[in-house]
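Some notes on the structure that comes next.
Right, subunit A next:
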Amino acid sequence: MFRRLRSVAGLLVLALIVLSACGGQTTNGTGGAASEEPPVVNVYTARHYDADDALFADFTKETGIEVKVLKGKAEELIERIAREGQATEADLFITVDGGVLNQAKERGILQPITDEAILQNVPEALRDRENAWVGLATRARVIVYAKDRIKPEDLSTYEALTDPKWRGKVLVRSSTSLYNQSLLASFIALHGREWAKSWAQGIVNNFARPPEGSDRDQMKAIAAGVGDVALVNTYYVGLLLTSEDPKEREVGEKMGVFFPDQDGDGTHINVSGVGLVKGAKHPENAKKLIAYLTSAAVQEKLSKANFEYPVNPDARWAEDLEAWGRFKAQSLDFADLGRYNQEAVKIFTEVGWK
Partner candidate 1 sequence: MNRWTVLAAGATLLFAAPAVHLLSALWAPAGEHWPFIQTHWLPQYAFNSLWLSATSALAAAALGTVLAWLETAYDVPLRRLWHGALVLPLAVPPYIAAFVYNHFLGYTGWVQSFLREIIGLPPEAAYLHIPPPALAVFIYVLFLYPYVYLIVLGDLARQDAAVIESARLLGAGPVRTFFRVVVPMSRRSIVAGGLFVAFEVLGDYGLAAYFGIPTLSTGIVQAWFGLYDLPAAERLAACFLIGLIGLIMLERLITRRKLPYTPRPRPLSRQALRGGRAALALLVHVIPLVFGVFIPLAQLVAFFRAALAAGTVHALWTPLGNTVALSVLGAAGITAVATLVTAVARHFPTRVTSAFPEVMLAAYAVPGAVVAVGVLGLLLPLKTLFSFGWMVTDTPLMLLYAYLARYLAVGVETMRAAGERLGRRYFDAARLAGAPPWRAFWRGEAPLLLPAFISSMLLAWIELAKELPLALLLRPFDFETLATTAFLYAGDERLIQAAAPSLIIIGVGALSVIWMMRGKR
Partner candidate 2 sequence: MHRVKVMFETKERPSKGQPSMKKKAGDAEAGDGESVDEAYVSVRDLSFRYPAAGKAAPPVFDGFNLTVRQGEIVAVTGASGRGKTTLLRLIAGLERPSRGTIELDGVRLSAPNAVVPPERRGVGMVFQDYALFPHLTVYDNIGFGLFRWSKDRRHGRIREMIRLVRLDGLEGRYPHELSGGQQQRVALARTLAPAPKLVLLDEPFSNLDPDLKAELIADVRALLRAVQTTALIVTHDREDALTVADRMVEL
């Protein structure tokens, strides 16, 4: 019996060595750059959606190029690509949030995308100024309201939600959410720190309850009558409407979607984007994939499956999105979202937005 334990121990040591060797592969793969790229493209993505995986699979089917995906948190992925430098295996970097995309740019891990086909797919407003990244899809941070008791005429701007008439009626998730941080960062960029702080303070004063739960939970709280309006991402309204759970679909049906600031700066949007990694080993395949993902047909699929707004102006919107109507979006340099992120975090703390 004991002898057997010893051999088990031996096996374990062996397994340890193998395990550590596995990690090693990541840096000593792909040595010499062949003139003809092998049919592979490596994608580092912070978007963990089934819809994305399905599109990658379609791409492989169409082109024969295999898409290898490595999922992680955006910050970790950036950190890793930066550390690997020229030796990196990554060809493409994909993430949600313009601020984070800008961080990737500033870390110097992206190279400009010059491919005309791609640039034609994505309007300038949804690309980096130097084309270090291009947008894939956007979401809007809108006001949802209880259809049965609030009229859309009562709503106008983000700022109007700080009016005392909404006291005890406003629902929003906690400030640890990147969506809220970017929203506030956009206000800092557009109106300055003081304005942003008094806006945040005004929302805090009107809280229906201390922030808790996710965007979906805010809408459920509206359904339950805890509050009347909530700041949420359109993406989550869509998720509710298509949930596997009929009760969630019911909640979704009760929500009205309102795009604020239509007469002013426009509704806050957040962009998902893709960047070509500096030192990419398969740049041609990578560009093919970007062109594919931004093409009108694929954008339509993405919009339908994931409730995001296409960046390609030729792409039709998903029906539900279309039903909410067209809207004017904030036009600002997405880099600002990253630039003012920490300022936003501090303002939230100062005004007591948990």
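In picking the candidates, the idea was that all candidates are chains of the complex that A comes from, given by their letters.
FYI, a contact is a pair of C-beta atoms (placed from the backbone, for glycine too) under 8 Å apart; a residue touches a chain by one contact, two chains touch by 3 or more; residues count from 1.
In this text, all values refer to a predicted model and were calculated from it rather than measured experimentally.
Picking from 1 or 2, the partner of subunit A by touch in this complex is candidate 1.
Taken together, the subunit A residues at the contact with candidate 1 in this complex read 1-2, 5, 9, 12, 15-16, 19-20, 22-24, 26-27, 44, 48, 50, 70-73, 75-77, 80, 83, 173-174, 176, 209-214, 216-217, 220-221, 223-226, 236, 239, 244-245, 247-248, 251, 342, 345-346, 349-350, 354.
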